[in-house]
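Structure below; questions to follow.
One chain of protein is taken out of this complex; the other chains stay put.
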Amino acid sequence: MHDTVRFHYMDNLRALAMLAGVVFHAALAYSPLLHPYFPTADRAQSPAIDLVIWWLHLFRMPLFFVVAGFFAAMLLNKRGMAGLFLNRLRRIGLPLVIFCPLVIAAMSYSTLHAAAYVRNPSPVLLMIRQFSQMANPPAPPPGTGHLWFLYYLLFFYVLTWVARSLVPGKPGNFMRGLKPGWQLLLFPMLLAPALASVSAPHPAPESLFPQFWAFGFYGPFFVFGYLLSGHEALIDRFRGFAPWLLLASVALYGAFLYLLRRHVPTAASVPIALIEACISVWMTCVCLVAGRLLLNRSNRLLRYLSDASYWVYIVHLPILFVIQYRLMDMAWGWGAKFTVSVVATFAVCLLSYHLLVRKTVVGRLLGTRMPVAGSAAGA
Amino acid sequence: MSTAFALSGVTKRYENFALRDIDLSMPEGQVMGLVGVNGAGKTTLLRILGGLALADTGTVEVLGHDMPAQQVAAKSDLGFATEDMRLFKTRTLRWHMDFVRSIYPGWDEVYAADLLRRFDLRAEQRLAGFSHGQRVKALLMLNFARRPKLLLLDEPTTGLDPVARDEVLEALADVLRDEARSVLFSSHNTKDIEQMADTITFVHNGTLLASRDKESFLDDWRRVICHGSWVPDKAAWPEIAAVRQNGSIVELKVRQFSAGLLERMQTQGAEIRSADPMNLEDIFVTTVRAGGAA
Amino acid sequence: MLDERSRLCVHAVFTVAGCGGRRHGSCLRRNADGCLFLHSGRGLYSTKGAVHTVYMKYAQIDPELFLSTSDSTPMYQQIVNQITTKVMAGDWPAGQPLPSIRELASASRVSVITVKRAYAELGQAGVIVTRHGMGSFVADSPNLSDSLLQAEFTQHFDAMLACARRLGLSVDDIRQLLDDEQAHGAAEPTRGSTP
Partner (left out) sequence: MNRSPLNWPVIRLLVAKDWQLFQQQLAACVFGGIVALCLIGMATGWSFYLGSLLLIVMLVCTSCFSISNSLLVERKEHTLAFVMSLPVTPLDYYLSKLIGNLVTFLVPFLAMLAGTVLVILYTPLPDGLVVLSLLIFGHVLLAYAVSLSVAMAVESEGWNIFAMIASMLLINPLIMLLGQIPAINDHVKADTIYFAPVAVAILLAQATLSVVVLAATGWVHCRKKSFY
């Protein structure tokens, strides 16, 4: 399986996107911007956190969906539509059905517990505390929590089939054929309407009912990855642009933060949406270029991390919540709390992976290696 | 020698038409031609053999299998194409080939490719774009390429242009090489049947008029031109199927020709001018007009 | 047994069979040996060596005859005539194995029963002999062509006599015509106009 060996950078990028999610979620507790909305929001805060995490937020999941689209196309090529569905149901559908209720139950349990016992509660915890004192507390609507991306992936696979059944000809060839400059300009335009319809920074689409904006924002990235599969040279065409894209993104991010301060959080304005769209596309491309240049290799550590990333991401949030609820009543600075929560969460997640998952039935369920690369390991 | 099919006492009634008391069988390795006008019952007969219609009474045996009880076994070795049978419009011919191949283990891909070329068909084309002739050829190709033991073909050459007709007959002739394979085909083009068939069966108004081996069939019939005033009485001359007279010329169509017959006619005062063989079309029309058995 | 020339000959036979049109092609693809057996009378020449001896002596027969559906001559008669012509012309030498009935039927696109009948007629006429289980061969009589020509001559001669009778020509008239024919010599052999 020589062809899969070449895609270490895709594996590694995916692992990076997943693991960055842990850091991102840990940092949310110390973000002034999200203080009113996040359950583990801490007294200790820093604007420096906002400066970094919203930057990361703009391209972390887009990058993940590019990788997902890439591997979907590869799997489709190799095993056909039925093979793709079967494999994805086993690797994505089943874990979603099994872990989503468990993870959400664990989070709501620890949150209710924290609402009752934490001495310095966040605004969200306070609200929950008030609710729980009511006679008939309203149940939270069912949702997918931070596993929403698995739910959407399932939709994307179905839509892949829909598109292949309905779309005549090869529009993919047209899109691949565009000059890279045009691609980098037109792609953000495509995303802007979706981003303009939600608040900025965009929330996680956790509802069981799918959201138009999530399809409109993440869908094109999935398609981008899908079209990249078998045409990886397209990434190299962005190489010359990469430094400029990085610079432009940083500059635009400054504008974004400036606009955000005056922003009413119902729906993003068109300029904000455009800026978000540009940054997410351009930074995703920078990541792809960088990944292909720097991360296209594998060693035991990288492979281990990439194997573990799926499990780590699934279970990290309840563990992080438990740790951060404990930290809420400590009198440490935000830096210490953030570092401890990140390190401790990783430690627990990786330990549980090593002991409970890697060589057990759970590991087989998640694919000891992530799906497609799994076949490379087997070869 | 085993039989390709055997019908006995088969009756099938429709609202305006009935197939009555059909007794017919065909040995393996033969080609039988069904001749009849439109609505004579050819298609119904083929449908009964193909398992698409159930006979009201009588027994049907195809390739040694009782129909309809063992129709799966029979249909597995059966090629069947009727004129009104269609393929799936939205699919390509390639799709049909793959579909048929997945059902019949006997599918011969090399032969299929050969037939595609000979029939001038494009596998990647959708059936919706096929002309009538291409559709017929596609259907025949799908049947030929799996080399069935018995081919039931309803009007396989009707509506084809002369070149296509020739190609189809050539492909049909391939079947003759194998003595275990049989063909039953109907046509109102008697030329095709006259050329290819070993046995000829006349169907008219739901009954069999005749079913015999072709050579003796053609041998027995003669068109006799005689001179003189003698006109035979049909009752006394059962061998004569039709008589026409114009002045002193008498044209006789004879269904059981023999030298003895000519002598007997001469003793009646007829001066024989010629006694020529007849073609199948002529024989068929005369038979139908005479309203009796050939 | 096989000298170099025969080997070449055998090779040529294979090549001819291989490129002799798609009909032979499809047959060869299925089983090249089977194809050889078909042409050389199946059952008899069960060993490859024997097959080779056949090909050393006889050329491959193209089983396709040129038959016409628009010809008023019955199909079997057309087959009889063409095979007779081939034998008379020496295309098919004495002892040459004939194509099997099915092979000839398939190649010429006529029914098996027609070919059967034609072979039977040819057998009766002594043009071919059919050995049970071995197939048919051109009759092994040394002056077959002569006897066939003789038969044809007799046929035409009888027809001429019948015609003459109807014209009311006497034997002397005919003799006179023959003498005239002789007198004009071979220079104008096809004068042929009857008075």
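We call the chains A, B and C, going by the order they appear; numbering starts again at 1 in every chain.
The rule is simple: a residue touches a chain if its C-beta (ideal position, glycine included) is under 8 Å from a C-beta of that chain, and two chains touch if they have at least 3 such contacts.
None of these values were measured; they are calculated from a predicted model.
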Task = List the shown chains that the missing chain touches in the full complex.
result = A, B
Key: Which of B:Ala4, B:Leu78, B:Leu115 or B:Ile283 contacts the chain that the document leaves out   = B:Leu78
Remark   = In the whole complex, of A:Pro180, A:Pro193 or A:Pro210, the residue touching the missing chain would be A:Pro210
Query = Which residue from B:Asn16, B:Asn38 or B:Thr90 sits in contact with the chain not drawn here?
reply = B:Thr90
Query = For chain B, which residues lie in contact with the unshown chain of the complex?
reply = 47, 50-54, 56, 68-73, 75-76, 78, 80, 82, 84-91, 95, 99, 102-104, 139
Sites on chain A contacted by the missing partner chain, in the whole complex = 138-139, 141-142, 155, 158-159, 161-162, 165-166, 207-212, 215
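Heads up, the rule we're going with is that only the chains that are shown with their structure count from here on.
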Request  = Treating touching as the only link between chains, describe the layout with one word: line, ring, star, complete or other.
outcome  = other
Request  = Could you pull out the chain whose C-alpha mean position is farthest off from that of chain C?
outcome  = A
Key: Nearest-to-centre chain - CA centroid comparison   = B
Task = Averaging only over C-alpha atoms, locate the centres of chain A and chain B and give their separation in whole Å.
result = 71
Task = Please compute the C-alpha centroid of chain A, do the same for chain C, then give the distance between them in whole Å.
result = 86
Computed distance of Cα centres, chain C from chain B, in Å = 30
Task = Flag every residue of chain C that touches chain B in the complex, lowest number first.
result = 22-23, 25-27, 29, 69, 72, 74-76, 102-103, 105-107, 109-114, 117
Inquiry  = Taking the touch rule as given, give the residues of chain B at its contact with chain C in the complex, in rising order.
reply    = 29-31, 110-111, 114, 118, 169-170, 173-179, 191, 194-199, 213-215, 218, 276-277
